[in-house]
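A short worksheet on the structure shown next.
The complex appears here minus one protein chain, its other protein chains still in place.
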Amino acid sequence: MLEVHDVSFSYDNEKLILDSVNLQIRRGEITVITGPTGSGKSTLALALAGFIPRVIEGAFTGSLLIDGENVEKYLISEIARKVALVQQDPESQISTLLVSDEVAFGPENYSVAPSEIQKRVEVFLNAVKSSHLANRPTYALSGGEKQRVTIASMLAGKPDFLLLDEPSASLDPKGIQQLQKVLLGFKNSGYGILCIEHRLATILPVADRVLRLSKGKISRWSGKTSSAKTTPVEHFRRPDSAEPLLIAKGVSYSYGTISAVRDVTLSVYPGEIVALMGDNGSGKSTLVNLLAGLLHSTDGITYIDGVPSIEMAAQDVAARVAVVFQNPNHQIFERTVQREQYLIFDVLDSLDEAPSERPEEVLLAAGLANLKERNPFSLSHGQKRRLNVSSVTVHEPLVYLFDEPFIGQDEIGRNFITQTIRKRGESGGAAILVTHDSSVATSLCNRIIFMERGSVLLDGPPKIVLDRLGEIGYGEYADLGVMS
Amino acid sequence: MTIEHQSTESGSMLHRLNPSLKLAGLIIITTGILIYPSWRFSGLLLLLTILGFKVSNVPLHVSKKRIHFLMAFSALLFIFQVLMTANGTILLFIIPKHDLMGPFLPVTDFGIEKGFQMSLRFLLVVFSSMLFVSVTDPTLLAHSLTRLKIPYRYSFALVIALRFLPLFDMENKTVRIAQRSRGISISVQGMSRILRTIRYTFFPLLVSALSRVDALSLSMDGRGFGHSRTRTYLRKSCWTALDSAVLVLLSTLLLASILLTLGFLPQISAII
Partner (left out) sequence: MSNGQNSSITTRNIVTVAILASLGGSLSTFVGYLGNLINLSLGVPFGAGQFMAGLHVFWLILIRVIVAKRGTGTMGGLLKGLVELFTGSTHGLVIVAVSMVQGLLIDLGAEIAGTPHNNSNISRLTWWLSAGVAAASNVFVLQAFYFSGAHWILLTVIALLAFCSGVIFAGYFAWETLEFLKDSRVLSNSFSSTSPFPVSRKRVTYRNLPAIALIIFITVGSLYYTVAVAQVFSDPYSCKVTGLVENPYTYSPQAFVGQEVTVQAELQGVNIHLDPANYTGILLSTILEAAIPMAETTGVRIVARDGYTILLDLDEVMTDTHLLLTEVEDGLWLIASNYDGALWIRMVITLEVY
């Protein structure tokens, strides 16, 4: 049994992140901890894995026990042999170039004999259903594959307890189902498992017990999902006379020899809010970049507001299209929130004509009005995301293209982004959002485009598309209709 | 820009050589040609390098852009030497005598020889480095460096750096696309524009890269990195008789180039 007794922790000696927490993780059981963003879930995982107080500084009190023994005197490398932590972003946790090297990394450090290491690499890759990846370079893996390799590499040190922080965050519905199977397998082989999960529904089917962490305290989870009621959007009728805002005609794109988008033809009309769905790697993000005129298709042609995008200058594109990419850090350029918000007017040389109230109003709606002088990179993930949305839509371009905008958002952020998208649709513009979340697709969107291996598989009203998906073997998209 | 390394399993003789030895070889060739700058010596080594590509079955992949650069730069080096060298037997003048003016810019046999020296040296450095990279697995290189008493924690930094490279290349592209989406274009007109261009590219990438430091170091600490002074390896190249033979060969080469430089081998230096 892995347990913490009366653990309190603060990074800065002021704000208490964990407040006398007691928790026990038993072997052969999957424990899930849920709670709002910023409630200290990740901090708790770091304490359970012994990183707090050994590697991470701060004010720590309380004790960590493994099978009843207080491990206060243990080094981190000794605790790590018993407890393994898989952090949120698998990408950042891979340290080697080859999958088998990655799994071997732990045992190598503990000077395990090479023949035994070889055995472990095979066993644990097999346990995460990834034996076929052994000789692949790590950078060429998909998000789900990276995560499974990371789990295998943690288990190769043969710990008894496995802690996972937001394991479903970057997974598509297929990946989530695979993860559930893998975790069940580990539970049955006797591991004690703790999952920290914000999207509770993704892990609920395999959970033995669910706890809630809020304001540094653990409590029993009440069983209520916080997901808002979903009211399907009324059926949308495209005005007959309207000209499409975005057009793709026979568009293809490949990265070197790998084809990402194949022969896509579609039009997006004023008033449409489109959910762009599909498995990871199906070409959604590439299609967004093509439609936004940011990548030039290898074949076919795209139009923005009637003009071929290849003929448009960067400023003209920016004036008409707003794009939000997946990683918020990649699209912040200025040194204060305020300057970031006004950047587009500077670029478009319309700083003088900038409407005086609008930028401030948008910041206020995004909940960032009191952070104007802050360095935007110092904001929380959710705040950064809202700044991304607010700074690309402040000049009200015609079309919004958002790639997974809801990941890591709490209620405020979710509402702000939803409202931003809805308003654009109502005022004669259009929006496309990439999402795995079918409840978003049904509650916010009036059209779903579903992609498979670079091509459009289905395109139509949400209800019809989702029903059809169930029939053709993509049932997980309908089943896992949870708020992300 | 991706890492163009091959797995050692593809098995040519060069692939199987000890990675540290290969690195030493590359250093020796480069040093040799630096201290004994004869164009015949460079040419000979360049031929051997090309032969190395053949022996190890590595296709000489050179992109068109690369060829252009290689040609342009070797031409530049050649012309530079020809222009900077006034001595030797004059072959012609670039600007011939015209009335009272000139002649200017003589081309001499010595200048041309020096031109060949430099451009061949450049090509040798480029191609021998390319050969080294294409037959060396960087992970095995890092591992084999521990033989030279470099602690594994330090040599492992090479593995980490190369592991993140494709990711950073991708993020670099993403940031450039994100810039375009905001209408930002690259400009070098004036200092403030240059600084802005750099800021807009460096800052997002720096933050993104540094935000990975914590997760990676926790993940490594959490798998016993540095648990003891030594560790074992799933894959490690061992030292073979072939390695010893190549080591002898390389030492001879180094010694020869030193002796040639010092003028102790007049008979040989007359030839190469």
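Should a chain be cited, it is by its letter among A and B, assigned in written order, with residues numbered from 1 in that chain.
We take it that a contact is a pair of C-beta atoms (placed from the backbone, for glycine too) under 8 Å apart; a residue touches a chain by one contact, two chains touch by 3 or more.
Remember, it's a predicted structure, so these values are computed and weren't measured experimentally.
Enquirer: Using the touch definition from the header, name the shown chains in contact with the chain that isn't displayed.
Expert: Contacts of the unshown chain, counting the full complex: A, B.
Enquirer: Could you tell me which of B:N57, B:N87 or B:T230 touches the chain that is not displayed?
Expert: If we include the chain that is not displayed, B:N87 is the one touching it.
Enquirer: Which of these touches the unseen chain: B:M13, B:I198, B:L255 or B:I268?
Expert: Touching the chain that is not displayed is residue B:I198.
Enquirer: For chain B, enumerate the residues touching the unshown chain of the complex.
Expert: For chain B, the residues touching the absent chain are 1-5, 26-27, 30, 34, 37, 66, 69-70, 73, 76-77, 80-81, 84-93, 103, 106, 109-111, 114, 118, 121-122, 125-126, 128-130, 132-133, 138, 153-154, 156-158, 160-162, 164-165, 168-169, 172, 186, 188-189, 194-195, 197-198, 201-203, 205-207, 209-214, 216-217, 220-221, 225-226.
Enquirer: Quickly run down the residues of chain A that touch the omitted chain.
Expert: 55-57, 335, 375, 377-378
As a convention for this text, only the chains that are shown with their structure count from here on.
Enquirer: Touching chain B in the complex: which residues of chain A?
Expert: 46, 49, 51, 55, 75-77, 80-81, 84-85, 87-89, 91-98, 100-101, 104-114, 117-118, 121, 135, 138-139, 150, 153-154, 157, 289, 292, 294-295, 314-315, 317-319, 321-323, 325, 327, 329-333, 335, 343-344, 347-348, 377, 392
Enquirer: In the complex formed with chain A, which residues of chain B make contact?
Expert: Residues in contact with chain A: 3, 5, 7, 138-139, 156, 159-160, 162-163, 166-167, 171, 174-175, 177-185, 199-200, 203-205, 207-208, 211-212, 215-228, 230-236.
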